[in-house]
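Would you mind keeping the following structure in view while I ask a few things?
Here the complex is missing one protein chain, while the rest keep their positions.
And then subunit A:
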């Protein structure tokens, strides 16, 4: 008897070089010949359609060792046949692969966008989206302090380094509605391309880069250790405290008011600008790309739609346009469920805060730089019930779309 290992090997390769023939009998005589063949058990022939009447085809699977002899017999009798399947194993292997891929696709349509997910589940869904849509690609732009990959979804329907839009979420790990909304938004854009006029015209002209989990180490930490963790998880030399506020670490008024120089603080700016690999990876990616027109970032909570500056309380040069666009976006958001977002500069709306991402992007030539603070206004705060994820994502998407449409129109 075969050993378990051998049996396993045999099970997986059992149909290697088996052939399936279709035999066309012309008369009763030929049918009888095939019935004779059928009776020869040592050949181990597996008739898929048994010989019964001359008009009906006979399909038979023949083990590799018997293929030549059966063919020789048929030819000697003048019985016509054709090869249905050259190598059954190849067919079965392909079918298995197709089923696995289909299961992946099926899983994507069953991903629950109205629930909070672990990092692993989010990354699996990114793979799903990339495999399901030809214009969606998952790229890695770096890795976190604890060596987790920083995955970005690239939405591109062609061209070469088209003008691009940047969207990130979860830079502050406890703001769970943002990572969750980013997933919904990714799926929305991917599935509506080709049918939604706005998304289609947008992606026909521009590329979109979406980073759903900008701070994966922090996100894992909020699942495993401390739901209220905000910062990265980097070790700080000379301190027992861990982590830097990644939205005080950008090279924009770095170290100025509104950021702490104490490592134990939740708004610690870090030892120097771009000290955090999570920040540097994005900076390098955007600089190397060289053609970004918009930089959009999601935070929670407070329901605010803000533009630069945070590090200083003076208005940006493009104040009028950004204020107007911000108001239009807030209006779009409100149109869905009545959710009100306040619009204004960071400095006037929440506080002076240095080293922020949209200040950096704006000062580096990316005019359309906006930061969203999503639902709610404090009733649940960071602990937004999961049943509000999809409504929050839907309304936020309307605001983002308004901004992206404007960017598209201005970039052509």
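Operating definition for what follows: contacts are C-beta pairs under 8 Å (C-beta built on N, C-alpha and C of every residue); 3 or more make two chains touch, one makes a residue touch a chain; residues count from 1.
Convention: contacts and distances are computed from a predicted model.
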| item | value |
| --- | --- |
| Among "LXN protein", "Protein ECERIFERUM 26-like", "ATP synthase subunit gamma" or "Photolyase/cryptochrome alpha/beta domain-containing protein", the UniProt name of the subunit that does not appear here | "LXN protein" |
| Contact partner of the left-out chain, one of A:66, A:275 or A:342 | A:342 |
| Among A:43, A:119 or A:350, residue touching the chain not depicted | A:350 |
| Footprint left on subunit A by the chain that the document does not show | 115-116, 222-223, 227-228, 230, 245, 260, 265-267, 302, 340, 342-344, 348-351, 377-386, 388 |
